[in-house]
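The block that comes next holds chain A.
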Amino acid sequence: MSTLSMAAAPVQADTKAQDNIVEVRDITKFYGSDIHALSSINLDFPRGQMTTLLGPSGCGKTTLLKIIAGLLEPTDGQVLVNGKQVTGPGPERAFVFQDFALLPWATVLRNVGFGMELTGKPKAEREAKARHYINEVGLSGFEDKYPHELSGGMRQRVGLARAMAVDADVLLMDEPFSAVDEQTRRKFQEDLLSLLANEKKSVIFVTHSIEEAVYVSDQIVLLSPRPGRIHSIIRPEISREISPEDIRRDKTYLDTIEEIWSDLKKYLE
Partner candidate 1 sequence: MADTTFYRIVSVIAVFIAWEIAGRIPISVAFPTFSSTMTALYDMTADGSILRAYGQTLQPLAVGVLISGGFGVAIGVGMGLNRLFQWFWEPIFVVLQASPVAALIPLITYAYGIGLTAKTVAVIMLAAPIIVLNTYKAVRNASPSLIQMCRSFQGTRMQEIWRVIIPNAAPVIFAGLRLGVAAGFIGVILAELLITPTGIGDLISYNRSIAAYDYMYAAVFTIIVFSAVMVGLLEKAEINFFRPEKKKGH
Partner candidate 2 sequence: MDVFGIRIPPVFSLLIWITLWEIAGQLELAFILPPFSAVILELFQLITRADFQSAAWLTFQSFVIGMTISIVAGITIGFLMGSSRMANSILGMWVNIFASAPLSSLVPVLMLLFGLGQTTIVVTVVLFSTWIIALDTYAGVNHISGSLSEMGKSFGASRRQLLTKVLFWAALPEILAGVRMGLIRAVKGIVIGQLLVSVVALGRLFRTFSDNFQFEEFWALTIVLFIFALLFSSAIGWLEQKVEYYANTRF
């Protein structure tokens, strides 16, 4: 496990010719005139990898994610996707919501296809693709059901399928598993990893769970609160060869969790 602790210069030292899907430059965010949510954030998100934004409440991780998504405007700074600056939502990015945000009056099939519906894809193509991803997330047979007929975990899978169906380069996930129970949550983490292994997407993930961050991520960005700043960047380097259950008892995994926990403890009042 290698840790890069950034105190003064919060830019990754060895960028070299690293291929970054998203770059964040000097992002600052104020809500009104007195709430300083983010302060001069500089980050690179490597292509094809899962980066997690982790930190206690008030550290601005969801704010940063939404700025990257184009759903919030930064007070200052830029977001670059594939090297080009972006100011709003775009086809390269797809968002997965904490509260699922499914249309309650639409079937699973229509919900999964909603992103494609908005960009004008023809119906036949939409439905075919939707069915493919519904199958990928394990909801085959539920195409004609409505959200109120599904459990929380199933609804989130619909949200995930919807985000994958628009063929974005990067998935932005806002605490996607926090609204489901612990057992489902663990299964989701495992399923997500295997899903992404097939799809080769970049992911930016927000969570407040240290275990979750260490379990799924290639790189963890620790943010400190009020105002949000980068505290450190950690690469857990956990071998994916071992089985999912064994990972949770792997020494590297457990040590990383402990180190992050003792690091973040001081921010909890």
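As a selection rule, all candidates are chains of the complex that A comes from, given by their letters.
Assume a residue touches a chain if its C-beta (ideal position, glycine included) is under 8 Å from a C-beta of that chain, and two chains touch if they have at least 3 such contacts; residues count from 1.
Everything numeric here is computed off the predicted structure, so don't read it as measured data.
Visitor: Of 1 or 2, which one touches chain A within the complex?
Guide: Per the touch definition, chain A is in contact with 1.
Visitor: Where on chain A does candidate 1 make contact in their complex?
Guide: Listed in rising order, the residues are 69-71, 89-91, 93-95, 97, 99, 101, 103-105, 114-115, 117-119, 146, 148-149, 162, 166.
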